Each structure stands twice: as structure tokens, then as C-alpha cells.
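Omission of a single protein chain aside, the complex is shown with its protein chains in their original locations.
After this line comes chain A, so read on.
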Amino acid sequence: MQIDFSFQETWFHKINPSLKFIFIVLLFIGLLFIHNINFLINFLFAPLLIYLFFTGHPWKRLCLIAIPFLIIFITSSTSMIFFGKGDITWFEWGLVHISEESFFRGLHLGLRGFVFAVLGVVFALTTRPVFLFYSLMQQLKLKPKYAYSFMASIRLLPIMVEELQTLRYALKVRGVQDYKGMKGFYKKLKAYSIPLLAQSIRRAHRIAIAMEAKRFSIVQNRTYYYQIGFSKVDLFFVIYFLIFILLAYLLTLYMSYVNIEDVRYNGN
């Protein structure tokens, strides 16, 4: 089956991959210190706008990809909503205890998961893995042996998927039984991992030796097929996020959706 995965190239594709990567990781760390749900809601628009308008992928595909976002939102918020600490009780039933604080904290967590999911998917949709690793080698001095190993493993992935599929059919056709519980889990894990590991390690080892012989791991005096540098777009990308962070901050100062400034529990 051939899946059509064509897309339009936008300015977001042209950003230096290393810069994009580091910036997104920094955003993650920065957002860990944001406890104000109002700010988070305002900031949400920055990645969302990029997702909706600048990835260059068709609408249908974007909608399809967005489905897991909802699941992320639910799974990362529910346990906090149901079982979080809080004093202003809204609802209580057995072990479940929903309070105002726990509800908004849960919501905050859901939004957080959502923001990071969108950022991650935006990155994945607009970055070619090969360019990422070339850029990591050139800008961040990642050793070629790591970069080329990662690239080679990406190429091996389809073969592994195919093997996994074959294995599933083989187990099915031979009527291998499913056990329940932890024992079943182990049996299944073993049935799949042993043949896959054995085959793939042999293959990876062969390829690695060939790559070493062809001096893929050499560090000095390397030339690169793809030269990746910086451009104006990189500046634009950084400014885009800085403006949104500033806007979100200002908006939070003058207007709030909910009257909570810190979702962490500070009662007793």
C-alpha cells in the first residue's frame, strides 16, 4: 500500500532543525514553571496557529492527526480531576473527590499535555529526519557515528514493521494461544521480541560493519551532502514565539478566564 504523504513546504520547514529542536525543548522546560492556567490558555494559540496554518499539510490529515490530542487531554487530566487534593468540594462519590482546585489543576495538566503534543507533532510534520541529523552534526557537533546510526535505523524501520506483521500472521496461523495477566504479557513479549531482536541485531551488525568500512564514523575533515545553515526564517521563528509569550503574559495581566493564578495545592 502506498500512502500519499505529500505536503506544501512552508516557512516552518525551512527553519534550522537544530534550532527548532532546542527551542522546543526549552519551551517545554519553561512551561514546567507555568502554574497559571490563564497564561497557558493564552499561550496555546502559538503552537495551535502553526499547526493549523503553517505545517503545509492538507486539512483532512491535520484533523486525523488531531484525534490523539483529545485522548492526551483526557488521559492527562482525569486522574488529577478525580483524585487531586482540594478543599472546595464539587462532587464526592466513594473514592472520587472532585474539587474546584483539583478540577482546574487537572484541566491545566490536560492543556499542558495538549500544548506539548501539538509542538511535537508540528516538529514531526515539518522536519525531515535526515535534515535534523545533518544539522545536529553540523551545528551541534554530534558525532557522525551517532547521526548516521540514527539515520540508518530509520531506514531499517520498514523492514522491522514488515517482520512484525509476518510474525503476527505466523503466530495466528499456528494457533498460538493468548494467556491472560502477567504470564500472558510475558509470553507475548517473548514470542515477539526474541525473533525480532535476533533478526534485527544480525542485520544491524552487518550494516554497521559495512558502514564502518566505508568510514561513516570518521570525524575529521568530513564533507556533507546537505549543507544546513541559518537564515532569516530562524530569526522569524524565535520572534514569533517571543511575541506570543509576551502577548500571553500581557493578556494574563489584564484579563483572566478563571480566577486562579496558581493551580498547585497550597491549602492544608
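Operating definition for what follows: contacts are C-beta pairs under 8 Å (C-beta built on N, C-alpha and C of every residue); 3 or more make two chains touch, one makes a residue touch a chain; residues count from 1.
Criterion: contacts and distances are computed from a predicted model.
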Undisplayed chain, where the name is taken from the UniProt record, one of "2-oxoglutarate oxidoreductase, beta subunit", "Ferrous iron transport protein B", "ECF transporter S component" or "Autoinducer 2 import system permease protein LsrD": "ECF transporter S component"
Residue touching the undisplayed chain, where the options are A:Leu109, A:Met137 or A:Ala248: A:Leu109
Those residues of chain A which, in the complete complex, touch the missing chain: 24-25, 27-29, 32, 65, 68-69, 71-72, 74-76, 78-85, 95, 97, 102, 105, 108-109, 112-113, 116-121, 123-125, 127, 129, 132, 145-146, 148-150, 152-154, 156-157, 160-161, 164, 182, 185-186, 188-190, 192-194, 196-198, 200-205, 207-209, 211-212, 216-217, 263-265
